[in-house]
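A single protein chain has been omitted; all remaining protein chains appear in their positions.
Chain nomenclature is as follows: A, B and C, assigned in order of appearance, with residue numbering initiated at 1 for each chain independently.
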Amino acid sequence: MANNRGNGKNAVGLTKDDYRGAPSTLCKGCGHESIANQVISVMYELDVLPENVVKFSGIGCSSKSPAYFLGRSFAFNGLHGRMPSLATGAVFADHTLKAMGFSGDGDTASIGMGQFKHVMRRNVPLVYIVENNGVYGLTKGQFSATADQGLELKKQGLNPYMPVDIVREALASNATFVARAFSGDVKQIREILKAAMSHQGISVIDVISPCVSFNNQDDALHSYSWGREHEVAIHDLAYVPPREEIEVDYDEEVMKKVTMHDGSKIILQKIGEEHDISSRVAAVNLLDRADEEGILLTGLFYINTEQPSLIDIKGISEEPLNRLSNERIRPSRQAIQDVNEMLF
Amino acid sequence: MANNRGNGKNAVGLTKDDYRGAPSTLCKGCGHESIANQVISVMYELDVLPENVVKFSGIGCSSKSPAYFLGRSFAFNGLHGRMPSLATGAVFADHTLKAMGFSGDGDTASIGMGQFKHVMRRNVPLVYIVENNGVYGLTKGQFSATADQGLELKKQGLNPYMPVDIVREALASNATFVARAFSGDVKQIREILKAAMSHQGISVIDVISPCVSFNNQDDALHSYSWGREHEVAIHDLAYVPPREEIEVDYDEEVMKKVTMHDGSKIILQKIGEEHDISSRVAAVNLLDRADEEGILLTGLFYINTEQPSLIDIKGISEEPLNRLSNERIRPSRQAIQDVNEMLF
Amino acid sequence: MSESSAVSAGIANQDQVVNDFSITIGTVNGSGSQTSNLTIMRSIFKMGIPVSGKNIYPSNIQGMPTWYTIRVSKDGYLGRVPEPDIVIAMCPESFEEDVNRLPPGGVLIYDQGIRKEVGREDIIRYPLPVQKLVRASDTPRNLRDYVANMVYVGALVNFLNLDIDKVRQALEYHFSGREKPVSINYQVIQSAAEWCAANIEKVDPYRLESMEVTKKYKLVNGNEAAAIGAAFGGVQFVGWYPITPATGLADMLKVYLPKLRKDPETGRNTFAIVQAEDELAAIGMAIGAGWGGLRSMTSTSGPGLSLMAEFVGLAYFSETPLVVWDVQRVGPSTGLPTRTSQGDVIMAHYLGHGDTQNVLLFPGSAYECFEFGWKSFDLAERLQTPIFVLSDLDLGVNQWITEEFEYPDVEMDRGKVLWEEDLEELGGEWGRYLDVDGDGIPYRTVPGNKHPKSAWFARGTGHDAYARYSEDPEDFRQNMERLQKKYETARTLVPEPVIDEVEGAEIGILAYGSTDSAVQEAQDYLQDKGIPADYLRLRAIPFTSSVREFVKNHRRIYVVEMNRDGQVHKLLSLEVPEETHKLVSVAKVDGLPLEAEWILGEIINVEGK
Partner (left out) sequence: MSESSAVSAGIANQDQVVNDFSITIGTVNGSGSQTSNLTIMRSIFKMGIPVSGKNIYPSNIQGMPTWYTIRVSKDGYLGRVPEPDIVIAMCPESFEEDVNRLPPGGVLIYDQGIRKEVGREDIIRYPLPVQKLVRASDTPRNLRDYVANMVYVGALVNFLNLDIDKVRQALEYHFSGREKPVSINYQVIQSAAEWCAANIEKVDPYRLESMEVTKKYKLVNGNEAAAIGAAFGGVQFVGWYPITPATGLADMLKVYLPKLRKDPETGRNTFAIVQAEDELAAIGMAIGAGWGGLRSMTSTSGPGLSLMAEFVGLAYFSETPLVVWDVQRVGPSTGLPTRTSQGDVIMAHYLGHGDTQNVLLFPGSAYECFEFGWKSFDLAERLQTPIFVLSDLDLGVNQWITEEFEYPDVEMDRGKVLWEEDLEELGGEWGRYLDVDGDGIPYRTVPGNKHPKSAWFARGTGHDAYARYSEDPEDFRQNMERLQKKYETARTLVPEPVIDEVEGAEIGILAYGSTDSAVQEAQDYLQDKGIPADYLRLRAIPFTSSVREFVKNHRRIYVVEMNRDGQVHKLLSLEVPEETHKLVSVAKVDGLPLEAEWILGEIINVEGK
């Protein structure tokens, strides 16, 4: 497609600017900022109409970031920890839209743990991005539930608790698309985001996204430098849109291919050992090894394209529910007679 | 000790009746009833003074059951899904007491998921028993989050969602004592309970406890008959109280010994393959195998006696906080002068 | 002066007492007695006689005493009465208690299998050999426990002339026509009736006689009526979490929506029902759906309502339409989950921190549960705000006589929604929170709108008229004042009260919800006592002008409600500051529906006659 992208316009005739939002109020260098930028690029590159995306978020720096991209997409910036329930109800309004949720580690793993677990359980069609910095940025840096045990911060002291691992939680909850990325590695984020956009159920993407104001110590996870030094990709991941030829020359030996419902493909090129992304057990083992080795393992841990999404389960009409005419949602006059008949 | 238990009195001079509570209002045959009975026996056998135990619960049939045992113990029957927070605060009142929490699968895995995960993360010294029947008993049998996918109930229809696995969640949250039991297998429940009573941090015990009124279908997990046919114990578990000799003749070959902080011991006798209960990875693998084989695997999955409990972390005074005299909790007159000095 | 004492007087001189008495049935819950009780109530109803049945049950599943009170009233009084004329005692645990409910001359029908002394000579006693009769019937062993309670149905067939054909009808309805259970139960009833006829001499005065009164009516509980109403209101999304006594509403939606709401064109669902993990998620989903442009609702009770507080504030401030059904039970806290109250009014009205004022509807009958079931969506979408429908356990779970449901008499009002063509006309010039029409109600767009100017950013934080983030003091103040104006607009849109005026009344009674039947009865007694009183049945908050009028035009107003603090009395006081001295709070909550006699007593205490 790259060819018909002359004069900065993509296939749907939009420039990159059409995908931007209000000026950012995040701190300079905030990890969330680079995620925002990748969302903009990806939507532009995938030729997505902004009107076909709907954004959801909770409360936090991460959660307010949706104001800074896709200004032409509807958005609901809700309550702290409650993004998943808002999204769950809203996806029924127009199931043809692509729903994206933006949350933080506090928003998801602290106050939001319950809704996080249950939105995965229901396999709600939602790209769920956790912008994970180990602290509560917007309230000035308290430890969140994903902060490492033993992490020491000037104003906060030492964190005595074991961290919540977003990916481990996602696997335990049978999420159907589970990935981890790092704000410092934008190329991978882009490919993972693209793949997630083609997934039918929930895609959970844990993005380690440093908070430069409160948690960016070189020696600690959640910092840029630690991430840069310790990131190891499970595989080299490339997304191939529907109806597009696989450009790389595909080599069965070192590559695996996953075909998505929309016909797009994910090409996984082995790095080091092979990982079977259809196996939750394998994914958990990877996590455990990564913990032992003290590395930041990124990539697509697990995918399941078979589980029906919540929308499938509820068997709703093809036409968006929010466009059904009054006649189609109010039963007939005859119906009220029948009901009266039925009653004793 | 059995010897000084003449005339039905145990070492602290109490009869079994001293451990009972108000008459039960549970349905005849309810799995929760047998758990209640095991609690009574265990406390009696362990010579625990009821005044040294404090009970907590949420809302549900399971959660009201604490009214039916240990009538001489303090209890707080709180709100639906919020037992963990009540317990977390209360354990600071008198840390010498043994805290026990009784909850249901709805109470813990649905509305209570967040507090469940976080009470484990903090390693609160609490025996947390999930009386798991896959439904909301007290509200007449709706599916809970632990109901099996595909389970069909007369009034409820078919459950389309993947179940929450309490043990998997506990392992993901780094709980320090993780076990599963079955109401139909009382001997094992007793031994696991005893072991949990000696554990210093959180002990999560998932007890499959059939609801005879709403979810007891022979072909489904959570039923007596299915459990009886499919229960497989990981190991034969025996608890040896502090200062007591190990009665069984101990055989290194087939037995493992875990020594608890109070000097008591857990003796694990191998059944089939050996399981290393100090390895979370091994525990998760066991779970996955059990899922594949479609069995109800019970026993102690994992234990970690090293993690400090929340009480240890907070370094509170030896003497119960709720017995400290006013002088010890109100600073001196000098102190207010110092504070005033410090201020600008 | 009360109905029932009139009755016991009647006994003395053995007159017949026809279609005017009450029965209390004490059984063990989970023992199938519900079927027997409903069967009796339904058959009486089908005999054309006004009747009410109230369930007084424990918060447990099986094995505890539970009561069912039936009131038969030719005059159509269907509220609770303090003492029964007839007691049916089938529960060993509550036997004494139940026997002692009877006034002298009352009738005791009981299972003689209960090994307890009746110990009263001043009442009429009919012992029933329940076990014997059940064993005699050819009921399969495993079902015997369940049919045992049919024996007292049979007894009433004999003693009260309960019409056995109507009994069969009732059974057929209950078992949706399945022959086997119908005949098993019917057979037990019949043989029990025959046994009574053969072995017990009737000495009591109570009798049922067919009437015409209820012929054109139906029996339904408020939760079922609400579900039917919602179905005809076009509900598209339901997020809910189980809780007594609201569960029945969602249960009925699960029954009716699949029947009534398949898309006529595609046969697919035009709705979705999601059982959430808790009430925070339930209302969160409902708000998401309402924001998305769906007719959306949630149903809960007190504890759930408390959990919804933060989300309600978001809906109020982001101006998202949704309907919240609160089927009230007794609080505070978990309180009495299976008992009725009107204790959530103030909470619901002010729910959410900061300045909030929520719109409340008070259905006063099963019919209004149906009616508000659909109307509430029109209001929610018109006003772009959460609409609270405050039902209660008595209304929600008990069977009520109702006229047949009528098809909504107005087109659906989907409110101020702009679609692509509208935005075209406006050249894309619009502001989400602009008060274009001067009624405080702005226009909105919903996701899926493809116009490039359609999108807006919904939030619970401060915003200007164009939904842009704003901390500007003026923006905030103006927005809050517009919300205030919108609330005043609501005042003109909510259902007017129902006013029943009587000749020469100087005082008025103001009540709402399920107390209606008791209040009507009290109103008649007052009339008898020469204290004519008008009766205003409030149906909504904000109060409409006619409510102020009513207060203005009466010397004294008695505000009758089922809570401790006189919650509507308080809210009304704030509405008519200059007339608060006229307002008298008549409030009580103990879990039981109010009795006409108690209301009467309270009013007479003040009026002093």
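To be clear about the criterion, a residue touches a chain if its C-beta (ideal position, glycine included) is under 8 Å from a C-beta of that chain, and two chains touch if they have at least 3 such contacts.
None of these values were measured; they are calculated from a predicted model.
S.K.: Touch partners of the unshown chain, restricted to the chains that are shown, please.
M.R.: A, B, C
S.K.: Just name the one of C:Ser333, C:Thr492, C:Ser546 or C:Asn605 that touches the chain not displayed here.
M.R.: Of the listed residues, the one touching the omitted chain is C:Ser333.
S.K.: Determine which one of C:Gly30, C:Pro452 or C:Gly591 touches the chain that has been left out.
M.R.: C:Gly591
S.K.: Can you tell me which of C:Gly32, C:Gly106, C:Gly313 or C:Gly396 touches the chain that was removed from the display?
M.R.: C:Gly313
S.K.: Check the options C:Ser137, C:Asn158 or C:Thr356 and report the residue that touches the missing chain.
M.R.: C:Thr356
S.K.: Would you indicate which residue among A:Arg20, A:Lys55 or A:His80 is in contact with the undisplayed chain?
M.R.: Answering carefully, the residue with contact to the hidden chain is A:His80.
S.K.: Touching the hidden chain in the full complex, which residues of chain C are there? Just list them.
M.R.: 58-59, 302-303, 305-307, 309-310, 313-314, 316-318, 330-339, 341, 343-344, 346-347, 350, 352-357, 459-462, 471, 473-474, 476-477, 480-481, 484, 563-565, 567, 570, 573-574, 577-578, 580-581, 583, 588-592
S.K.: Tell me which stretches of chain B touch the chain missing from the display.
M.R.: Spelled out for chain B, the touching residues are 22, 49-51, 54, 56, 66-67, 71-79, 82, 84-94, 96-97, 114-115, 118, 122, 310, 314-324, 326-331, 333, 335-336, 339-340, 343-344.
S.K.: Where does chain A touch the missing chain, residue by residue?
M.R.: Per the touch rule, chain A residues meeting the hidden chain are 25-28, 59, 61, 79-81, 110-111, 113, 136-140, 142-143, 145, 155, 157, 213.
Just so it is clear, only the chains that are shown with their structure count from here on.
S.K.: Which integer distance in Å separates the CA centroid of chain A from that of chain B?
M.R.: 35
S.K.: Which integer distance in Å separates the CA centroid of chain A from that of chain C?
M.R.: From the centre of chain A to the centre of chain C is 44 Å.
S.K.: With chain centres taken as the means of their Cα atoms, state the distance from chain B to chain C in Å.
M.R.: 40
S.K.: Could you say which residues in chain A touch two or more other chains, in rising order?
M.R.: 114, 118, 122
S.K.: Could you list the positions in chain C whose residues touch two or more of the other chains?
M.R.: 277-278
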